[in-house]
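Omission of a single protein chain aside, the complex is shown with its protein chains in their original locations.
The block that comes next holds chain A.
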């Protein structure tokens, strides 16, 4: 990737990987909404679902695309951000340029970094433990990932940490969703407006969906 000098091509890559991650967020959320079912039902169903995912070859392929997307997206964002820093020259003594844009649009790198830190912790806690750690089995003999999730969210700090990360992701998407379409070349005014509105709804839905789960578990289970 280092050989792609061109920023438009690089932004296409960011946009495509970003949109793939958006797609993944939807699928991941739909799966996780099973956590909100009645506890005895949720446990068996969620563990069965997890078992199915980790043994499915198609899911395996998609998961590699996912890891590659996260890496490509992150490396690209660092490259472009450094290049932009170099291009902007010495700072203004008096700088009120931020009146012209939204803070979350200017802070995509910060928001992305929070999301990245979250991903590392998130993967270590659930994915790594599920794959390589020792988990008790449920009544069906499947690894009890459900139990692990419920236990994790008994800690209020963990719930708060989660919510902050999801909020950062929400703002990342609030700018990122429509920005991706622009980067790919959607210039028609009507469709641009449409995509902007869809982006707002998407960011809201993803944020709400992912925040509800830890709070529901903390308060009810």
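Simple rule for what comes next: a residue touches a chain if its C-beta (ideal position, glycine included) is under 8 Å from a C-beta of that chain, and two chains touch if they have at least 3 such contacts; residues count from 1.
As a working rule, contacts and distances are computed from a predicted model.
The complex includes a chain that is not drawn, and of the options "Succinate dehydrogenase/fumarate reductase iron-sulfur subunit", "Fe-S cluster assembly protein SufD", "ABC transporter, ATP-binding protein" or "Lactate utilization protein C" the UniProt name matching it is "Succinate dehydrogenase/fumarate reductase iron-sulfur subunit". Although one chain is not drawn, the whole complex shows that of A:41, A:60, A:102 or A:131 it is A:102 that touches it.
Contact with the chain that does not appear here is found for just one residue of A:17, A:34 or A:179, A:179.
Across A:8, A:37, A:78 or A:204, the single residue that touches the chain missing here is A:8. From the options A:93, A:120 or A:219, the residue with contact to the chain not on display is A:93. Against the chain not displayed here, chain A makes contact via residues 5-12, 80, 83-97, 99-102, 105-106, 108, 175, 178-179, 181-187, 189, 192.
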